[in-house]
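Here the complex is missing one protein chain, while the rest keep their positions.
As written, the chain order gives the labels A, B and C, with residue 1 at the start of each chain.
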Amino acid sequence: MTDPLVLCIALPLVGAMLVTALPRWSVRLGIVSALATAGAAVALTAAVWQQGTLHLILGGWDAQLAIALRADGLATALVLMANLVGLGISVYATGYFHDRLRVRSFWPLWLLLWAALNGLFLAGDLFNLYVMLELLGIAAAALGALTGNRDAVAANLRYLLVGLLGSISYLLGVALLYTAHGTLDLGLLAQRIAAAPELFAVNAAAMALMVAGLALKAALFPLHFWLPPAHANAPAPVSAALSALVVKAAFYLILRLWLDLFWPITGMAAAMLPALLGAVAVLWGSWRALRAERLKLLAAYSTVAQIGYLFLFLPLLTATPPGPARDDLLAALLLMAVTHGFAKAGFFLAAGLVQTNAGHDRIDDLGGTAQRLPATTFAIALSGSALIGLPPSGSFIGKWLLMQGAIATGQWWWVIVVTTGSLLASAYVFRVLSRAFGLEPTPLKFITDARAEVPALTLALISVAVLGLASGPLWTLLGLSAAGSGTGGGV
Amino acid sequence: MSAWLLLIAWVWPLLLVWPASGVRFRQDWGTAASALSPRPSALPWVALGPVPALAAALLVPVGTELPLPWLFLGTHLALDATAQVYLAFTALVWLAAGVYAALGERGGPPEAPTARSGRFDVLFLLSMAGNFWLIVGADLFSFYAGFAMMGIAAYGLVVHDGSPSALWAGKVYLVMALLGEVALFAGLVMLASETGTTRPGTGEVTALSNATIALLLLGLGVKAGLVPLHLWLPLAHPAAPVPASAVLSGTMIKVALLGWLRFLPVGELALPGWGHWLALAGLGTMTLALPVGLVQRDPKVILAYSSIAKMGLMMTVLGLVLVEPALAPMGVAGIVFYAAQHGLAKGGLFLGVGLRKHAGPAGSMTQALILGVLVFLALALAGAPFTSGAAAKYDLKPVLDAAEWTWIGAVIAVTAVGTVLLMARFIWVSWRLQPHAEPDWLWPVAAWGLLAALVALFPFAIAFGKPEAWLSNGLPLGIGVGIAAAVALIAALQPKLFAPFVGLIPPGDLLALVMPLLRAVKAMGEVFLEDLGRVWGRLKGIALAAFERVFGTPAGDVERELRQWPVAGALWVGISALLLLLLLGAQAPGGG
Amino acid sequence: MLTAQFLYGGAGLVLFALGLWSFLVHEPLLRKIIALNITGAGVFHVLIAIAYRGDVAPPDPVPHALVLTGIVVAVSATALALMLGARLQDAEEEDRRR
């Protein structure tokens, strides 16, 4: 039971139980669990790096009923990202909540969410994925409503219902697949779908149900309607987790299904639909972010846009034959997702700090605050440039490869979407940053509140410097899994 | 080692710039009005400036070369015969003017006569350095650099006294000088491209295109006062303080001839078209300058017109040489000596006018002496026998005689009469000049005397073995003096008779015609720009208004509708259905 | 018993559709929660129908496990939704009192 695959899920789960049992110790136990979980994720990455894709069947039953875990390159990269971000959020949260009740309800829910997240990335069968999806949705909605104010509760109630609807749709799809193929294991199912083209109608129905359900959770335009109020009204560390991680988990699942399971039945036409919606998401989300009056609302809409970018990759992947070009596209997709994770988390954490300091987060009135907190503003600037896709951030490389793929496959119109989106993104990011240059009194020190500012700054810095200048390992990770699994379309 | 004198000749004045500027660093910045010393420097730096150049002219043997490939764009200093003569008379005129400037009056307004002396000295030295550099530099970069340095710095000399007329003259001077420099630049670039060298020597400038020649003629023509490019000259020379006028008229305008001699295929190639054109232009220049000069009031303006006319004469000769290359050896020598003679005499005349103004009350011994020397110099300029003028002109004769235009001799004779009349007019006006009440120092007289002496010695120096040269040009002088005497007599008896002619044509003649045209163009341009600006402003206003309309109003919650469950749900169901259809569609027709 | 299987499954789909319709169209929170549960129940029906492997063979345990988990999840989600709903109502009443 000391396999890092298990530990990644078990440790936060145990932590969640402990903080529930010993609420007085919740901060200390929580941070210890966070550190342990992050450590496990690092260990997992190291193990995958050395051994290639890891498989594990829990419980000793046969593969049909047991809990199957699998860590390939894609999953590992996301797990590592999620856990580092999670650690940052945890450190930040130690200083963020002051109300004892909040502290006590935050930690169990947060660790639960964390466990669900890791589980979702690592689950190897559709059933477990469903469970983790549900768990994630519930934990996320509960966390989001933590402030208890009316807007937050209303928004997160909506989020909860959306999540449930999505999960049910997903579950119906699972049911259809099971009817047709009699298995839930991802690997087996992929083989059977590929081997049974005559069942395409069922497969298509299942895929439509699952992808649509997940698209709801991934907030693909126009199904993003729930996201801005939910993310904008949650407490800062929660917003960070929701925007950076939870939404991405849903997208990860779509990608998994699309590439691993349904690859044989998807065509260009099907790939165009999400990509078109993604394109509109990029433009609409960025525009709304530009028009947002509040900092956190801006960040939330920015998430809508950023998720849109990820969907643009689907038709490109479809049009690119397996080979280095396709590997580049996949890596770029992963890179953009991971970069966005770090950047958005950093952004929300910094925004939270601004909000606490100013007592509000109305962008137009931020002047003095932005100038008083140089490190925070710096974190916003760094993560902002990652959101725009400026070099040397990871998303710059991602966009570079995205555009390269678009031109190479003749789908040049995505280039227009990407550039317009980037321009709008610069507009909304610098709309905030320009508040930092005012005539207000100036700070004497760079860092004012280390416990809150260091995590925000570190996350933002990772999104810019580390991912932008050393993204090679992602290719290695993906390459390992391609060699190891060899399924379907070959993630 | 005397070759280094060629470098020192023009670097030395540059080195003097700093001490001459009189800049002092003190603690009381801001309270004192000026950092530049209000007093001239105690030492006569400007007078020392030309000394090495003079030494170079005297000591450095002809044919000396000093290649300095690291300097500028590859500098090559050299002294040929032409350059030697040029350097000699240029240095002399600068020396006399420098002594005058350092020790005499400085031409400032009476209330603060010396307030700008530091600046004046600096610009004086800069012009001087440029003038020497272009003479000793055999490469065209040295020529152009010296030319530009001299031309731009001279602007400051022209506007020195700050009066409105000086400022106007400076403006006209600067605009035209820049036009000339630009044309010269283009000409030199094309020359360099066509000959493939930046040091065009004999035989290398033969392959010039017409455009190149035209640009060179235009570019240097401004400096030479070639009609109609002379507009600045009658304004600028009189506006400048006396020593500056002396060098402007005495040396600076001469460099145009030097440039032509260097860069045109003189003696190499027959250029009948260009040669005739230049000769005619020279004649035209004379024909315009002499009558216009006659009706002027200011002695310095008269001298300026006289300079134009003289330049016209030299251009005519140069044009004839261009037509017939065989005349080159004689013609070039003639032009160079004539330029030297004219430089010395004209420099002396300008300084003399200054001395006349500042040498104490009229009727004094000094004044009488000054007037006497002025008459002598005027005679020399008019080419009276036994003077330098006659000797120098004698050398030009063969060229004029050899011209295929037989009538040219007659025209030259008429202009010679005209020159005599002009000089007579000059003496007349100078005679009646009212000197300032308080005399200045008289040290400059010494330097001036030196110039006059050189002018007197000139014929014996250049035409020692040719006494017939001393006697030439007697007839036109006689006619001229006769007419002048008659006119003077009539004017003395009937002062009103000639009064309408005096001042009939303002200095700068054609400028009076050009200016309204320029003003009209400028006004039209302004109207046009204004309209353009208005259109642009309106477009900008529309764009700004649109921007304001969008961003000025709060964004509102446009997604409220989208969040309605029936709407969102319908969209969701629709998207699922569409996805399903697309999946099925891709599979159904034989895709499976 | 193939008919029963189809009947069950078909009913499940109908329930799913009905629940979905109700969820989307009806405004009150409670109705939405109930509708969601009905939708879920529809899916569970389908799953139970799948599990049927003839009269002789024991039913497939996998769909059963899915259904069980689904029910647990549904219950907890319903609870959370109700709790949030209640809090929302409190907040609204507070607003009204103010």
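Assume a contact is a pair of C-beta atoms (placed from the backbone, for glycine too) under 8 Å apart; a residue touches a chain by one contact, two chains touch by 3 or more.
Here is the rule we use: contacts and distances are computed from a predicted model.
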Listed names "Cytochrome c oxidase subunit 1", "Polysulfide reductase, NrfD", "Ribose transport system ATP-binding protein" or "Proton-conducting membrane transporter", matching UniProt entry of the absent chain: "Proton-conducting membrane transporter"
Partner chains on view for the chain not depicted: A, B
Residue of B:A3, B:V51 or B:I152 touching the missing chain in the full complex: B:I152
Sole residue of A:Q51, A:N149 or A:S434 that reaches the chain not shown, by the stated touch rule: A:S434
Hidden-chain contact residue, picked from the options B:S165, B:S193 or B:S364: B:S193
Omitted-chain contact residue, chosen from A:L390, A:V432 or A:A452: A:L390
Missing-chain contacts mapped onto subunit A: 324, 327-328, 331, 335, 371, 374, 378, 381, 385, 388, 390-392, 396-397, 399-400, 403-404, 407-408, 415, 419, 422-423, 426-427, 430, 433-434, 437-447, 468-472, 474-475
For subunit B, the residues touching the chain missing from this view: 21, 23, 25-27, 29-30, 33-36, 69-74, 119, 141, 144-145, 148-149, 152, 156, 159, 162, 174, 178-179, 181-183, 185-186, 189-190, 192-193, 211
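Keep this in mind: only the chains that are shown with their structure count from here on.
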Chain nearest the overall Cα centroid: A
Between subunit C and subunit A, distance of the C-alpha-averaged centres to the nearest whole Å: 27
Separation of subunit B from subunit C, taking each centre as the mean of its C-alpha atoms, in whole Å: 100
Between subunit B and subunit A, distance of the C-alpha-averaged centres to the nearest whole Å: 76
Junction residues of subunit B, two or more chains touched: 568
Contacts with two or more other chains, residues of subunit C listed in rising order: 20, 23, 32
Of all residues in subunit B, those that touch subunit C in their complex: 565-566, 568-570, 573
Complex contact set, residues of subunit C against subunit A: 16, 20, 23, 29, 32-33, 36, 39-40, 42-43, 46-47, 50, 61-63, 65-66, 69-70, 73-74, 76-77, 80-81, 84-85, 87-88, 91-92, 95
Subunit A residues within the subunit B interface of the complex: 158, 165, 169, 197-198, 200-201, 204-205, 207-209, 211-212, 215-216, 222-223, 225-226, 228-229, 265-270, 272-274, 277, 288, 291-293
